[in-house]
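All protein chains but one are shown at their positions in the complex.
All chains are identified by letter, namely A and B, in their written order; residue positions are counted from 1 within each chain.
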Amino acid sequence: MTQIRLERLSKRFGATLALRDFSLDIEESEFLVLLGPSGCGKTTCLRTLAGLEQPDSGRILLGERDITGLEPRQRDMAMVFQSYALYPHLNVFENIAFPLLVRKLEAPEADRRVREAAARLDLAGLLERRPRELSGGQRQRVALARAIVRRPNAFLFDEPLSNLDAKLRVDMRAELKRLQHELGVTSLYVTHDQAEAMTLGRRLAVMKDGVLAQVGPPEEVYSRPANQFVAGFLGSPAMNFLAGRVDGGARRFVSGALAVPLTAEHLERLGDGAPVTLGVRPENVEVERQSGDGWLPGRVWVSESMGNENLLVVEAGEYRVRCRTAPEMRLEFEAPVWIRFRPDRLHFFDTSSGRALWP
Amino acid sequence: MNKLGKLGGTAALAVAVLATLLPLYWLATLSLKREVDQFAVPPLWVSFQPTWAHYSDIFVNRNFGRYLWNSAAAASVSTLLALAMGTAAAYSLARRPRPGLAFWILSTRMFPPVVSIVPLFLMLRWAGLLDSIAALMLLYTAFNLPFVVWMMRGFFQELPPDLEEAAMMDGQTRLGALWRVVLPLVRPALAATAAFCLVIAWNEFLFALIVAQTDQAMTLPVGIAGRVTQYEIKWGAMSAAGVVAMLPVFLFAALMQKHMVRGLSLGAVKG
Partner (left out) sequence: MTARRSEAGWLAWTAPALLVLGALSIYPLLFAVEISLRTAGGYGLDHFRRLAADRLFLVSLGQTLLYTAAALALEFALGLALALLVNREFRLRRLVRAVLLIPMLLPPVVVAVLWRLILNPEFGVLNGTLRGWGLETRGLTWVAAENTALLSVILVDVWQWTPFLFLLLLAGLQGLPVEPFEAAVVDGASRWQVFRRLTLPMLRPVIAIAVLLRGMDLLRVFDQIFILTQGGPGFATETVTLYIYRTAFRFHNFGYAAAMSFVLLAATTTVARAFLRLLRQQPA
């Protein structure tokens, strides 16, 4: 249970640069989620921390110790693999006991710890079974039990829930969060699923192309994204983006046929004539059947009823804007509607660099 | 993996490679050395005057051309026959499994060849087929059939029947579907299996020894063995003959290496 520091890690695989000068701090006992699209380097980062890959440059610090050169078995970390990586020829008990066995722990003590871990993950009745006789969820719990049976320096999770079906995934998510809280072990959790990212971690780190895009508490990363990539990656349906220009004279943002009024503060921060991209999340797009002052006209392109809400795509000008509305608002194809972006929930990004300008 | 371990491993592999190649190299040098150099002490590895005398000797004086031809004929014809019959049977067993039949076919590989040599000898003598290459072609076909069936059945089982069924919907007969659709897909498997059959037939000794009574039907292994008596070996002739017997195998290994390894390992791992 110590702080982990990844300092300026770089790793190349052939022609691809998986990690570029990557740095990240994980606080003691923290549950940090590393999120990013496929190929962004997050799994490489995790495996480098585990010692399964060696970085080309950079350091890894565990507390005060530099562990960069150490072999995996010397780092005392526990890893939960995406495909669970259970030992096929051992039964559940022996799988969980393996880390203790290789450390030559006394048999009675090992037995006690294995049963304790198994009980915690509801595996008590399955100890004699082989992995091939277990369901996906059960295998995953065995992998978890194997990780928690010792008190390692850190837990490393490599997309452990991605092979489970949807309902099981949601249940396991909650269990995982509870488990980590009880054990208090420093944890790095890699995933490409945003729901996991938002709900599991105390902090969330978003990664792209081997670099850290943003790190912070989930709510902060969600509501104050540092750049357009993070803004578009988090949130489902994704944020709407409209590229355009600031029209200082008319105090508005113009994009094609659409115009959105701007406040004085907006103008001051953004600058007159600046090429900016407006971002607005679907939940912040208001939809009405009749027009209002400043509302934009459009037609319903697609309407999906989710039960608890409706997801609309509205064609306004040359854009298709994604919106979320109350379930009562049922609309047919081509129905005329009016939309408005909530003025207090607008995001602005520099069009060329993607950097966030507002908020 | 620490540095010392890696070094040790590489050294061990180097030793293994040397242990494999040195004797073969030695044989090649023997075949090219003049008699006086063959018996030199200490042995000459590189510095000797090469000569082709032994090679011309075995082909001109000792009829090895005939043996070579016999070996090649027996190996290739038997391979073709075994492939044709074995693949047909394997396909049938893959698509319409008959565990009993399959077991019988595959179990014939388990018989020690020596059990059959007495009856086969008597049968061939009765049929007047002793000392004929045709006899060897037949015997080697029977010899290789179980292997062909075993390998090809495995490969056919891996292939989903969808493709042949699509071909038959399009108007092909079962045989046509096999010929046009399935066989091209298992070409590497066929190549690997054929390579093995050829090697096995080429190297075979016991049956060839029984069948061959004169030079007429003698294969290379028997021709070589015949020259080896308790008392004297003509070193030059023997080593040249040995090289000649080994060369086709080398060629094959080089060409088919990838296929052979993949084929044998797949067959074995599936057991």
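Quick note on the criterion: a contact is a pair of C-beta atoms (placed from the backbone, for glycine too) under 8 Å apart; a residue touches a chain by one contact, two chains touch by 3 or more.
Here the structure is a predicted model, which is why all the values come from computation and not from measurement.
Colleague: Just to verify: which one of B:Ala19, B:Val46 or B:Met169 makes contact with the chain not shown?
Modeller: Of the listed residues, the one touching the omitted chain is B:Ala19.
Colleague: Write down which of A:Arg8, A:Arg65, A:Arg103 or A:Arg320 is the residue touching the left-out chain.
Modeller: Of the listed residues, the one touching the omitted chain is A:Arg103.
Colleague: Sort through B:Thr79, B:Ser116 or B:Thr193 and give me the one touching the missing partner chain.
Modeller: B:Ser116
Colleague: Given the contact definition stated above, which residue among A:Ile4, A:Cys40, A:Ala78 or A:Val300 touches the chain not shown here?
Modeller: A:Ala78
Colleague: Can you list where chain A touches the absent chain?
Modeller: Missing-chain contacts on chain A: residues 50-52, 71-73, 76-79, 81, 83, 85-89, 98-99, 101-103, 146, 156.
Colleague: Please give every residue of chain B in contact with the chain that is not shown.
Modeller: That gives, for chain B, the contact residues 1, 9-10, 12-13, 16-17, 19-21, 23-24, 26-27, 30, 38-39, 41-43, 81, 84-86, 88-89, 91-93, 95-96, 101, 104-105, 108, 110-123, 138-139, 141-142, 145-146, 149, 174, 199, 202-203, 205-206, 210, 220-222, 224-225, 228, 230, 233, 235, 238-239, 242, 245-246, 249-250, 252-254, 257-258, 261, 264-266, 268-269, 271.
By definition in this document, only the chains that are shown with their structure count from here on.
Colleague: Take the average of all CA coordinates in chain A, do the same for chain B, and state the distance between these two points in whole angstrom.
Modeller: 59
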